[in-house]
Each structure stands twice: as C-alpha cells, then as structure tokens.
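One protein chain omitted, others in place.
Labels run A, B and C following the written order; every chain starts at residue 1.
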Amino acid sequence: MSAILKVENLVKYFPIRAGVFKRVVAWIKAVDGVSFEINEGETVGLVGESGCGKTTIGMVLLRLYEPTSGRIIFDNEDTTYFFMPALRARSYIKRTYVDKFNALLKELGSKDAVVNALEGVDRRYAEMFFSEAKSSTGKFCSLLLSNMDEKRKQFRKNVQIVFQDPYSSLNPRLRIKSIVGEGPAVHKMVKGEKELINKVRSVLEDVGISGDYMYRFPHEFSGGQRQRIGIARALALSPKLVIADEAVSALDVSIRSQIINLMKDLQHEHKLTYLFISHDLSVIKYVSDRIIVMYLGKIVETAAKKDLFDNPSHPYTRALMSAIPIPNPNIKKERIILKGDVPSPVNPPSGCRFHTRCYMAQEICSKEEPQMREISPGHWVACHFAK
Amino acid sequence: MRVETRRTLRRLLRNPSAVLGFSLLIFFTLIAIFAPLICPPQSYDPYMIPIVTWDKTPQPPSEGHPFGIIDGRDIFYGVVWGTRTAFKVGLTVTLTSTLVGLVIGSIAGYFGGWLDEVLMRITDVFLSIPYILAAIVMTAFLGMGLDKVMISLIIFGWMATARLIRANILQAREEQYVLAAKALGVSDFWVITKHILPNTIFPVLIQATMRIGSLVITAAALSFLGLGAPVGYADWGALLNFARNWLLGASGEALRYWYAIVYPGTAMVLFVLAWNLVGDALRDAFDPRLRG
Amino acid sequence: MEKKPVLSVKNLKTYFYTEDGIVKAVDGVDFDVYQGETLGIVGESGCGKSVTALSILRILDEKGRIVEGQVLLDGVDLTKIEEQDMRKIRGKDIAIIFQEPMVALNPVFTIGDQIMEAIMLHQKVDEKTARNMAVDLLRKVGIPEPEKRIDQYPHELSGGMRQRAMIAMALSCKPKVLIADEPTTALDVTIQAQIMELMKELQKEYGMAIMLITHDLGLIAENADRVVVMYAGKVVEYADVKTLFNDPKHPYTWGLLHAIPRLDIEQTRLYNIPGVVPDPLHFPPGCKFNPRCEFKEERCTREEPQLIEVGENHTVRCFFWQKVDEAKKRKVGEFV
Partner (left out) sequence: MLTYIVRRLLLLPLILFGLSLIVFGMIQSLGPDRLLAAYVNPGVLDKLTPAQLEKIKQKYGLGDPMMIRYLKWLKNTLQGDLGWSLVGKQPVRDAILSRLPWTAELALYSIIPVVFVGVWLGVIAAVNRDKFLDHFVRIFAVVGWSFPDFVFGLIVLMVFYSILGWFPPGNLSLWADQVIKSPEFRRFTSLVTIDALLNGRFDVFVDALRHLVAPILTLSWLWWAYLLRITRSSMLEVLTKEYIRTARAKGLSERVVINKHARRNAMIPVVTVGGGMVIQLFAGTVIVEMVFNRTGMGSFTATAATQLDYASIMASTLFYSLILVLGNLVIDILYAVVDPRVRLG
C-alpha cells in the first residue's frame, strides 16, 4: 500500500485583528504541526471536538485555505506551492528543497550520495535538481513551476470534498445538472451537451438518484437526497481522494445510515480514498480503517481502528469514548467526565495541551510537550504516560 | 411551473396592496405609452406644456382643460406627460446607479483587502453628504435641466447598492456551495458571475424597486425648488412649484387654487405609492425572512 | 404498585395552519411522566417531538393550535385553563431548556437578569434575595466564579456554560417537570457528558420528572426510564427503556436501532431504512410508516393502526408487530 497523501508538519494560523488599526493581535492556532499519511484505498477517520482543527485540515488540504507552513504531498508530488503566488512559491521551493540539497551536498560531498540519502519525493526532486536543473535554483524553480495551470487543474480534479450542510452546499439557483455537471465541464472531461448529460445521469444514478431529476432545483429534494447530490458532484470528477467533512452529521438517523452505506459502496466501486472528518466517534468507528484523534490543533493519537478501540492510550481518546452514549441500556459503563471547557486555540495550554482537563495529569504535563511515540506498530500516541 | 414560483405568485396575488401596486403601475405605464394620443403634442418638443393663455393667474378646471390652468399652461397636459418624465427619471437613475453600485460593491466584496477598504471609505465620503443636498449642489454646479438632475442623482445614488452587494458577497463567499465550486476548480470570474451574483441579485432588485419612489420624489423636489426641469416642462414637481407661489399669497381664500396642488400632487403620490407597494410586495414574496 | 403520573398527555393533537395547508405536527400523542423519572421522547426531525413540548407549555407560535386532547398536570387540564393561570405554571411547575443556549438566552440581558427574573416572578422575593439565589443556582450547576458570571452576557460564556445557565434558570423554581428539548445536541460530546451528568444529579436532588427529547438513541438508553418513539406526529411505540431496546416491536424502532453506528458492537453493515422522512403536509394514507416499511402489507396502506398493548406497559402502533420478532431471528447485524 502506498501513501496517496502525506502531510508533514502542517500548520494553519488565523490572525485575530483588533484595536483601532485592526492590527493582528493574536493568532488562532487552528492546526499546529500535524503530520499524517493516507494510503490509497483506505478510509482515515479524523475525529475531535469543535475547535480541534479538523475542519481546517480539510480546507487546507483542499487549498481553500493556504497553509501557514508545512508540506502536503499528494500523489507523489509536492502540492504545497500549487496555489501560492509565484514569488512565495519560489521562496518556498528554495527554502524546502534547494537549501536542503545544498546543505546535504556540503555534508555528504557528492551529488549521488545526496540523492541516495533521500527517498520519495525528495529523492526525485534532488535528481531533478542536480541533473536537469544543473544545480541552478532558478532553473529548478522554473521546472517545478512549469505547467502550473495544468497541475492545479489536475489537483482540483483529484481531491474533492463533500460538505456537512446539505442545504448550503448546493447553489439554490442552479439545476442539479449544472451542479453535478460543472466539474466535468470545467475540466473538459466531456465534449458537448449530450456527453455532459450522459455523464451527469450516470453519476446521479451511481448515488441513487434518478437521472430524470437532473433538471430540478436543490430545494425540491430532501436533506438526504441533497447529500447524495453533493456526493455526486464530487464523484463526477473521478477524484482519487474525497474529503468528507461531517458529511453525515446534519442528517436524520435513518437517512444517515443510507448515506454511510452509499459512501462505503462507492468506495468499493470507484476505488476511492476517504478522509472522513467527524465529531462522532461511532460514525468514525464504523467507516474508518485508521483513526486520527485530534485535540486543540494537535494529533493526540492515531492507530488502526482495532488497535485504537482495543487499546485507547491517550486519556483524551478514552474520555471521548466514554462520553459517547451507548444505545444499550444493559451496559452500565464507567464514565470519565472531563473537567471544564476546551481551552481557546488562541492561547493553548503549555506543555501537553490536554493537561488542563486531563484526569491523569502530572507536573511534567504542563511543562513538556509530549512527542508522538509508537507504542505498538502503527499506533502512535502523544502522551507522557502512554504504554 | 415550479412550486416555488407558483407559491410566490400566489402570495403576490393574495396580497391586496401588491395587487393595488401592480394595477397602479400598469395604469401609469399605459398613460405614459399613450400620452401622445391622450394629449397630442402641439410643439416640436412634446415635453413642453403648450401655453394656452397669456393670463398668468390660475384658472379652475373647465371644459377642454379638465385639471385647470396654471401659469397659462394646461395642467392636464402636464400631468399626463409628466408621467413619462417620472418614468424616465426613475428608471434611468435607478438602473444606472444600481449598475454602478453593483460593480463597485462586487469588486470590494470579492477581492477584499485594501481595495475593499479604499472603496468603502470612498463610499463613506459620498454617504456623508445628505442625498437631497448633494443633488441640489451638483445640479447647481452642472447647470439646471432634467438631465443634470439625473446625473447628480446617479453620482450620489450608488452607495446603498454597493454596500448591500458587498455585504451579501462577503456572506456568500463563505457559503459551502461557493467553496465547493472553488474546489471543483471553477475560476474566480465564474464563481462571482455564476454562483455569487445570482444569489445576491434579488435583494438588490428589491432595493432598487423600493428606491424608485424616493428617487422620483427627490427629482421632483429639485424641480419644485426650480433647479430641475425648465419652466414649462411637463414635470409634476415643476407644476407644484407654480402652485406654491399662488398658495403662499392666498391666506383666507380657502381652496381657491386646490386644483393646482391636487392633480399633480395626486399623480405623484400614486406613482410613488405604486412603486413602494410593488417593492414591498416583491420583498415579502421573495424574502419571507424580511417580511414586514 | 400503581404510581400516579405528574404529567400525563392524552390524545394530544397540535396542528399548524400554514398557507400551504394544515400541518398535523402532533397527531394523537399519549404518555405519562412520573415523579423522579425520565421520559425519553425520541424521533427524527419533524416527527413532532418538539411541538409536543411546546404544546404542553402552550407556547406555540401563532399558526399552531392545540385542536384536541388533554395535558394533565396533577389532574388539571392545562389546555383548558386561562392564559393567566397557565403563566403561573410555566417556569414554576414546568420548565424547559432548549437546544441552542446561544439563541435561547436573550443577548441584551445578563445571565443574572434572566435568572432573577424567573425567581422574582414566581417566588415574590426582593431583588437582593433573588440575586443570592441566582448565585447559588449558578454554583449548583457548576459554573465557576458565579458571583462574577452572574453579571456577564450570554455571548461571554462558552456553549457549555450557557447551557448550564439555562438549566439554572429552568431549575430556579424547582419545577415538577423539566422538559429538556435536545439539551446537548449543540454541544461537544465531552461537554454533553458533563451536562447529562449534571441533569441526573439535579434530578436526584430535586426529585423532578424530566422529559428528555432527543434524536440520539444513546442518550435515551443511558438516561431514560421510559421511552416514547415518535414518527410523523404519532407515538409508534411506548415502553420502558430496557424493553424497548431489547425487544422493539415496531418496524421503525427496530430499523432505527439497526441503522445507527455503534461503539459497543462490531457492525458489518448498517440497516437501511429506505425512503425519506415524510413531508408533514403530505403524510401517506394508512400507517404513516408504510412506504418505508419492509413488513408492510396491503392493509397498512389503507387503514391506520391503533396503539396495541403487546406487553406490560408496552404499546405499539403496528398491525404486524410479530413480524419484527421473525426479523430478529434473521439477525440483521449483531444485536445485544
């Protein structure tokens, strides 16, 4: 299995402007150094409470927000600079690659040694830098920045999103045909009106909506059907990665299961990779292969589903699990009630961000930030006391 | 027909004030269209009210002059052709200033940043002069005449639209369907024209309809002050200006010159009322949230 | 032992007269609420569960009207009494908390103002006493620094704190019945756990009855004693919590229980209740659930079933409730 998406040290801060001149007085640290991978064909669940940065991650991955720093590698290509203005993109490339390669060259002596020391994208780019670009920064930048429009389009086509709100996610003034057909039309995947109609019809039928409805407007559909249309819009581009941002949270219970089942079926048929973002651990558990738990802009635990549920190792994960009501009156479980509210992401607590609410916090927790540790293969936890 | 359209239509038709508004509007439109048939023009410029007598004192309604005569001119002719003037002024000024506001507001709202800041401060400056005063001053500088009045009204009439469209765009920019369109790779231009503007245009249209009435009032007020239409021009405000002079000198002589006020005044009030009612009705029908 | 209910709702019908037609939001609802117990009302959006709550308090908007039925509080029919007498019951005998504390609290008055208002209205005490009582209440619902918080406006508090303030306000006159309308839906799960824990404690202390209205079957399972399942304005099943979850008889209840993703068991596939929640303006004829029911027969589309007693304190609105038992044997998904 290969990683289709690799996120390294992703950071996204939002400025808070205040005062007379609307100067930046503080930063909302929405996402603060997050790294993870998504393998082709799997479903990764991203779970956390409001304000933990999960939605921001989705928006940054889609590049609807520019990341503050960090690297996003998609499909074996660094896509971080794709949507930056040219100057910033250049400085990013120089900082991330040229400087690193030159430093390594100094250290290791030969170009081959540098190339061999690296792997993945870095290795490919190093080869490109030393041979094709002949160690020239300008040439290397031009190489990476060539065909930018094409690259952007390709990226847009490959990464799609399904939103939470089935009402505001569809333009009320457009017919379903325009909503679903917009993507294929923009990406010139179809030629002419007839092909477009066929395409829309087939996608709609994939998500369980009759193709005859394509000339209707969104308000003529129920919430569940709208969500299906939202999924069809994303699917119409045959993307590789679909980000589902709370895609079922706003739906009624009986409709929710329909949509979850549909998304699972579509994953099979179309070999999709999902990043499933939700606050609802039970949904995440049902859909995911691997789960990432976030708290206040940081990942606190990540593991394969079974590992996570068999052995939840971060106190926050445990609290989250115990807080979810179980629809079974026969089980009386031990409940961990956390103290207080989630702190503001503007001034996150020092050390471990969870220590203010943690039931097993000790002195070290407020002083030292715990690093991610692999406690068993593929099971990473950021807690001083995790075993 | 779409369910929504049908419901909207039903809502409009069931509302008596909307029906009244639309009927009045149709009535005025017919008068404006058929003005040459109702009152055949007698000089090369049909908008100049022909002088029927050199006696300046007002004369009450009589056969041939159903609304009476003021300043030697037939009031009926002035009221009928004044309908055309009112439509001309109201529609031209509203359409043009709305368009200007639309462009400025769209630019400010979509691009944001310093451009937004500059445009909004300019808007603030234009808003810091009271509308009627701005119109008076501009007209004084441009010179008198109806076209000058219209230019003044346009120059100082775009700000409300600009603000409205900007606010709506700021809101629409965060809508999920706009984000989804961006994620699909739709270009900025198309995002604005296809996804944002159609969803913000309705409030603008409603606002424009509701503005026509007050615009016509302002234009007429300028004529009333003697700044707008030239003497003898078929304009309700100018007709009322004649009336004022006679009324002020007529203490105790009750109702002597009533026709000089009542006919052009009624025409004007009904015209403005029509637009206000239609504006209200449209707002109620299309934006139930704002129903008032 | 035969207990006497504090509040009992009998054949309640509330209709909304809209320009598009009559919406039968609540169309025949019966249940009893007992002292110290929690009655759960569960259903999907538009099933009429919130309207039931508003009907009990008679605070429907102007288009809604109670057209039939009784709401008996200690034997007094609340649908019949004068508005001014009803006012003395609201907030005093029956209090309510809503889903969104942000919009349920008046933004231009302080938390203290809003709590003291209720106290002074029903208990006839002076402002100073009321203030002290409000501070105590805030402390009781777990708001830190209540002396300071009392002078803050709703927007200065976090979501969880606001809901606590709402609860403090509702409890200010020690009501006999507390209606909690989706009290935790807008909150994070860890905060939800805090709030539910708080409500349980307060229920024990005050001995009040709680009507917990929610769409979350988990909350019901953990907090309710008896459960009313509503669908399309009607009660489709009514039983005590264990019976309902262990032995559901209505196809809808059964379907719902299998449609939710769960933490406690492994599920291979969720059950699909086909179709959509019906539009309240166009309910299907016969059994309201028939278009989505996999057990339906011809009779279901013609005739509306009545509530049938199927066990002790267990009623179901279905002609063919025995069929669900067969389905259970088929084992759609794992079920404890």
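To be clear about the criterion, a contact is a pair of C-beta atoms (placed from the backbone, for glycine too) under 8 Å apart; a residue touches a chain by one contact, two chains touch by 3 or more.
Only a predicted model underlies this, so the values are computations on that prediction, with no experimental measurement involved.
A.B. asks: For the chain not shown, which residue from B:F28, B:Y131, B:Y177 or B:Y233 touches it across the whole complex?
C.D. replies: Residue touching the absent chain, from the options given: B:Y131.
A.B. asks: Any idea which of C:F16, C:F31 or C:F98 touches the chain not displayed?
C.D. replies: Of the candidates C:F16, C:F31 or C:F98, C:F98 is in touch with the missing chain.
A.B. asks: Tell me where the left-out chain touches chain C, residue by residue.
C.D. replies: Against the missing chain, chain C presents residues 54, 57, 59, 61-62, 84, 87-92, 95-96, 98, 100, 103-109, 117-118, 121-122, 153, 155-156, 166, 169.
A.B. asks: For the chain that got dropped from the picture, name the residues of chain B it touches.
C.D. replies: Residue positions of chain B that touch the missing chain: 17, 121-122, 124-125, 128-134, 136-141, 213, 217, 220-221, 224-227, 237, 240, 243-244, 247-248, 250-256, 258, 261, 265, 268-269, 272-273, 276-277, 280, 289-292.
What we mean here is this: only the chains that are shown with their structure count from here on.
A.B. asks: Just grab the chain with the largest centre-to-centre distance to chain A, centres being mean Cα coordinates.
C.D. replies: Chain B.
A.B. asks: Compute the distance, rounded to whole Å, between the mean C-alpha positions of chain A and chain C.
C.D. replies: 36
A.B. asks: Quick one: which bits of chain B touch chain A in the complex? Just the residue numbers, please.
C.D. replies: The contact residues of chain B facing chain A are 2-4, 175-186, 194-195, 198-199.
A.B. asks: What does chain C use to touch chain A in their complex?
C.D. replies: Those residues of chain C that touch chain A are 44-45, 158, 160-161, 188-194, 196-197, 215-223, 241-242, 245-246, 255-257, 259-264, 267, 269-274, 276-277, 292, 336.
A.B. asks: Could you list, by residue number, the parts of chain A that touch chain C in their complex?
C.D. replies: So the residues of chain A touching chain C come out as 49-50, 222, 224-225, 252-258, 260-261, 279-283, 285-287, 309, 319-331, 335, 337-338, 341-342, 357.
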